Structure formats: structure tokens, C-alpha cells
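Each chain you see keeps its place in the complex, though not every chain is here.
To keep things simple, chains are lettered A and B as they appear, and every chain counts its residues starting from 1.
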Amino acid sequence: MNITDLKQKVNPNEVSHQMYQLISQLYPICRSITGNGFRETLHWISKHIELTKHEVPTGTQVFDWTVPREWNIKDAYIKNSKGEKIIDFKKSNLHVVNYSVPIHQKILLDELNKHLFTLPEHPDWIPYRTSYYKESWGFCLSHNQLLELEDEEYEVCIDSSLENGYLTYGEYYLKGDKPDEVLISCHACHPSLGNDNLSGIALSTFLAKYLSQINLSYSYRFLFIPGTIGSITWLSLNESQVQNIKHGLVLTCVGDSGKSTYKKSRRGDAEIDKAVTHVLKHSRQEHDIIDFFPYGYDERQFCSPAFNLPVGCFMRTPHSCYPEYHTSADNLDFVKPQSLADSFSKCLSTLHILENNKKYLNQNPKCEPQLGKRGLYGAIGGQTDTKITELAMLWVLNLSDGDHGLLDIADRAGMSFDFINKAANALLKHDLLIEKPE
Amino acid sequence: MNITDLKQKVNPNEVSHQMYQLISQLYPICRSITGNGFRETLHWISKHIELTKHEVPTGTQVFDWTVPREWNIKDAYIKNSKGEKIIDFKKSNLHVVNYSVPIHQKILLDELNKHLFTLPEHPDWIPYRTSYYKESWGFCLSHNQLLELEDEEYEVCIDSSLENGYLTYGEYYLKGDKPDEVLISCHACHPSLGNDNLSGIALSTFLAKYLSQINLSYSYRFLFIPGTIGSITWLSLNESQVQNIKHGLVLTCVGDSGKSTYKKSRRGDAEIDKAVTHVLKHSRQEHDIIDFFPYGYDERQFCSPAFNLPVGCFMRTPHSCYPEYHTSADNLDFVKPQSLADSFSKCLSTLHILENNKKYLNQNPKCEPQLGKRGLYGAIGGQTDTKITELAMLWVLNLSDGDHGLLDIADRAGMSFDFINKAANALLKHDLLIEKPE
């Protein structure tokens, strides 16, 4: 089975239920850029694909950065003077500023307030805050909760640890016919946030799972890493192999109900940029194509100037562009199975293009070959209806001069890649094309 | 006399009457891709230009194709049970599916119906159908005629022959100062259809006739060929000379009342593409410029990847875009003398550009030369009205650096080629320019 067969057979709606189930399993876990929450996440993913788990010791120098200490947390709460838990980590792991140092003390409201974060414009939601590279502690709570706090003494407890340990990440390598690689990367460090980025984790996992069942031309590498420090660590440890990466996608925020968005690679005209653009354009759905900018997710590192990899970012509504972003409202309800299905389908279509975007050489480049005598062409001429299939074959023949791949041809013809690919396959069968030698 | 003189002297409206007369003479002839109808057509054209007639034997291999048998037809009809001719080839040669095999038999309506073609949406019109590369026979008739057919036995007769013979085409070569050629090609294989392509035949004929009377820089080659197989045959027989073709136009459907349309060559930015685009733009008439696509007329073959000749297609309403296309309604009334005049004029303007689009070298490239002392410039300065003639001279001087031809200069200046050409001629007379050596 190849990717064309897979694309026809797989039902993205069924896959989306598998994705949603994984998201539901991962949702309660308190992840961070290091620690057991990350390991537990990899454990669940491993039930679907044979993930390799890497552990990189605290203190390892990775380019300009240092692998930080491992953070683990058992419990956290704020008790009022009556000893009632008014904020409880066990109810939502967003309540603790991620990567908080341990603390256990009595504290007056004035002092406590300096460590509390809310969202006044969304008084029911708990914000998500982190403090990775500055020792600090804090609690996040709804603004309504904050307003109810009385001027009294509180007991604050964060039973966390920050100790030498490891940065953990997962990697899954799928060997194809050639060493050239497609990189699929997602950040897996956020705690109970559904769209950002359990959706990306689930999409990566199931793309990997389904691709593992078919013959592939490219090799595929899937990374499940903590944001920023994870991609920096991976690039630092794998610098010598980076040149194998011919195409790449960062997957993030792929489950909300918004339209699809593609952020181009720094190069702007890489094959992955053209492939995703083609898929979105021919989806006939509203979508956005945006230029690269050096902010966002791990494409920032993959596209740093010394690497400048052809890696774009596939998402739906971009980060910061939906109010639920980085709040407790990015929950399991915010992620829609049909959006997951659609994202899966578009990514698969993109990979289908990469796998099949070959250059062919027309074997009858002087004038058109006679399609009719091969049964490829309507023998009755003079009809006024546009013969769209023949036109696709004529486009492939006309542009298969060694300079144009099938995606170029599809774009110039204004036809879908699938259609042009089918036309090429018909011509191949009649020896009217050969694949261009490397 | 050169082409600039011709352009000034010739009255396109007078030429259009000559063209219309030729169209009227050719209209009744039953042409096909081979046979005596084609020969008779060349005979009429030969009254205006010294055409060379080529005869290529049936069975000749031309690239992927084979020259087909020669088709000739004497008569054809359908008689009803009363012996009345209800369909008569002598009334319209469109009644017979072009290239039909001979037949003479009695047949019931049910069986006959499989061989009848009509246009239900235009019940008065007879369609035009061919069956070149599949042995078959058939009749075309108006849908109203079809509706009147009674369920009885008919006598069908097609007195045609399909025998080894020749593919015939006409060629007219006009030697200019240099071996570089402009190719003008038209298909001449359609029977009684006025716009497609008696209009193209007439335009080619009279362009050739008028050009033959003047001094030319380029050599010109005019082809009167059957569609598809004709251009394939010509390219096959003349492969070694093809590199002489520097510019080319396929002329088709140039007589209807629609706006002018130019379909670019496969290259898209060839000089012919720029020249026609300039002419249409400066015509201040509505027009269309469309990109190449591998369907249409013989530009398909001239622009096949191994040739990739700079050949575009000049037309008015494109094929399939007017309902009369390939029907009996494409008759002598559908072709308008004023449209023929306009097409002639635009083609002549295009050739005028090609003949005069030279690169010059400014002989005073350091600052402006003093136009005033040569009588080229208004000596009274400080006037506020834009001196458009001087501006044209300044554009030519400023851009005659060896990189820009006059057409480039005209396009950048937003001025007509004629105007820029006149300015260049004025400067040439005062030795302020020389032609750039090859």
C-alpha cells in the first residue's frame, strides 16, 4: 500500500475519534518542559507508535542554552485562614505557575497578590503562566476567585522539586526508500491545554501510525519535544544529520473550529510551502497563508539562519488569535473532532504531494503524441465540451521537460495535484513518460 | 517601401473586402485534413500569392503520427421511404461527418439514429463533426430535422473514398534581409465554416500578399495546413530549419465581432508576446491576453516541449467561447468585414514592431545631448506644457544603453511603439544613436 491508497482508504472522521481519545487521556497530565508529566505523555503516545525516548542530562550545553533542571510537582494549594483549600492544583494543574519553585508558608493577602495571575477580561477562566528561566513561584486563578479573597492570612504550598535530572523527548523514525527526510515536530510541554498542543500531539501520533503501515519514498521523523529548549536540544544533538531534512511541518493548534492557517518557512518558496498552499487552495475552504516571522513555535529554531530548514507551521487559528489561547478555556470542548479530521486530511494530502511530486520526461517531446491510438483520447473530434482529462494529460506532456515537477504543473494548469498525478500515471503506463533520473 | 510605409498607405477596410471575397470563394468547398477540397482551397489562395504546394504520401511517419489516407467525397444523402432526399450533402457539406467511410444501405431509424448528430440547444443549426482517427460514418443535421424523422426505413449514401494518397499543404516563403523567420500558420482543413477558419486563411493570405510588396528585415513563412497533423507533418519534415523561427503567430477565428484575444506562447515572455500585448493595449479597445495552455490550435505543436517555439495565437473570440463555433451558424454572415480589417491592422502593427524593434546605442550617453542646437528641442524653455515628443526622444536616449529595445522603451515610457520609433528615427538622423552591433 502506498500513500495514494492510504489517502483513499482512510476515513479521517474515524481517525479523529482516535485522536480525540488520545487527547482526552493526555489532558489531565501536568506537563512541563521537563519532568515526569512529559514522560507520562510519551508513555501514552507509545501505545500507538514505537517511540524512542531520549533523556538529556541537566546542564548539557545546547548551543547558547543549557538543559534546565527537571521539574516535578506532587501537589499545590492555597488555604484560607479556616484551613479551606480555595485553590487546589488537583482540580486544575493550570493553578500553579508552571516550573514554580517549592514553597510552603503563611502569607498575607498583600504579599500573596504579587504571586497571583488572573484574566480580568475573562473572569471565569484560569490563565496559563510559566516561569522557566527565572526562579519564581505563583498561582493562577479565575478573576472571580481573586475578587472573593478576603484580607487575611493564607497558607500557600507548592510541593514541587527543581533538581538535576533530564530533559525528555520522544522521537519516531520511519525509514522510507531514501534517506531524505520529512520532519514532523510538535511541542508536548503544555499541561491541560487541549488545542495548544494536545491537538498537535495527537495529529503527529496518528499521522505517524498510519504512515507506518505503508510504503514510503521519504523517511519520516516525528519529534515530541518541549517547546524552544526541545528543538534547540534536538538540533544541537543532531546537527550533522540536519541536511537530510528536505521538508518539514510544525503541527500546533490543529483542533479548534477556525479556518486552516499555514505559516511559510523562512525560505518562503520551499516545496513544502507550495504543497500546503496547493492543498489549502484546492480545499475550496477559507484559509490563510502567512509569511514567516521569527515568533511562534519551533519553526523559529528550525528556521534560524544557520539551519534555514524548509519547515513551515500548520495550524488552524494561530496562537494569540483566539481568546481561549493559554487559558483553562482551551479545554476538551474547545477541540473539535471534525477539525482534527480536517487537519489530518490536509496534512495527509500534503504528504501525498511530497511523496508523488516527481519530475518526468516526456518521451515524445516533439509535437504531441497521438493519444487516440493508445485509447487515451476521445477519437471523435470536433466536440465543443472541454475534455478536462485530456487537458490534464496535455499539461503533463507539455511541461514534463525536466524543469517542472507535477506540483508545478498542477499549479500552472490550475488543476488539483491529484488530477494531474492521475494523468501522469496514465501516461506512464503507456510509456509516454519516464521519471527524470536524479 | 518598408513596413512603416505599408502601414501608413494600406487601407485595412479595402483589404478586408478582398479578404471577404476570398472567404466567399472558399466557403462552399468541402475541405478535410486531406483530399481535393484542400487542394482546391490552395488553388484559390494561389491566385494571390505564389504558394508552394506540398504533397506528403499516406503512411509517412511524422514523429508519433502517421500521415492518414486521403479522403474524398462526391455526394451524400439520406432518402426517406418515398425516395425524397431529406438530408443532402450538396446543400451543406457539414451534413456529413467529416472523414466518414463510404456507405450505401437501407437502414431503420433506430439504427440510423446512432449515426446522427444534432444540437438540441440550437435546433436550427447543423453541427460540425469529424472522425479522423477512427473509421466511422455519420450525418449531422438540425435538431428540427431530426424531430421530423419518421420511424421508417431510410436509404443512406456516403459516396466517399478513403485511399492511399497524400496530405496536402501550402507554404509561402518570403525572403527578407536575414534568415531569421517569422512564422504565420493557419489551419485550412475545415469545410463550410467562416470564422474557423476561412477568416484565418484570408488574413494569412493578404498579410503575405502585402508583405511581398515591400522590403523586409525578417524572412516570413506562411503555412496553410490541416490542423494538428499538418503542423506535426511540417515540423517533422523541417526539423532542421526550425531554429530559424524567431517569432510566430497562429491565426484563427479572426473575423467574428468579438474583442481581440491573444494567447501567449509557452514561453510567456517572448518578443512576440510583448509585441501583440503592446498592440492590443495601445488599441484602446477591450481585449484579452491569456496564458498559454496546451489545447487549441497548432500552437500546441509549435509549443511542444522539444520545440518550444515563440509562437502565440491571435484570434478574436476563442474557440468554444461562442455558440456558433463548429456549427452551420459560423457562416458568411458571422464573419464581419470590419473585424477582418481590424485583425489585419493589428497583425500588421505587430509585424511592424518586430521589423523595427531594434536596440540602439546612445552616442552621447554622458548627460543629455543638446537637442536644441540640432533643432530637435524647443529652444524656449520654462514652458509648462508637457512636450511629449521631446519626452519620447529623452526616453530613447536614456534607455538606449544596449540593454533595451524600442519595444522595451515604449513599454517603460507608456508610449506607443510608433511614437518611440519616430523619436528614435529623428535621433538617428542626427547621429545621436547607432544601431547596436549584433
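FYI, a residue touches a chain if its C-beta (ideal position, glycine included) is under 8 Å from a C-beta of that chain, and two chains touch if they have at least 3 such contacts.
Just so it is clear, the structure is predicted and the values come from calculations on it, not from any experiment.
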{"item": "Overall copies of the shared sequence [whole complex; 2 in view]", "value": "3"}
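What we mean here is this: only the chains that are shown with their structure count from here on.
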{"item": "Centre-of-Cα separation between subunit B and subunit A, whole angstrom", "value": "54"}
{"item": "Parts of subunit B lying in touch with subunit A, wherever the complex brings them together", "value": "62-65, 98, 127-134, 136, 228, 231-232, 235-236, 239, 266, 293-295, 300-301, 303-308, 320, 325-326"}
{"item": "Residues of subunit A defined as touching subunit B within the complex", "value": "362, 364-370, 372-373, 379-384, 386, 390-391, 394-395, 397-401, 413"}
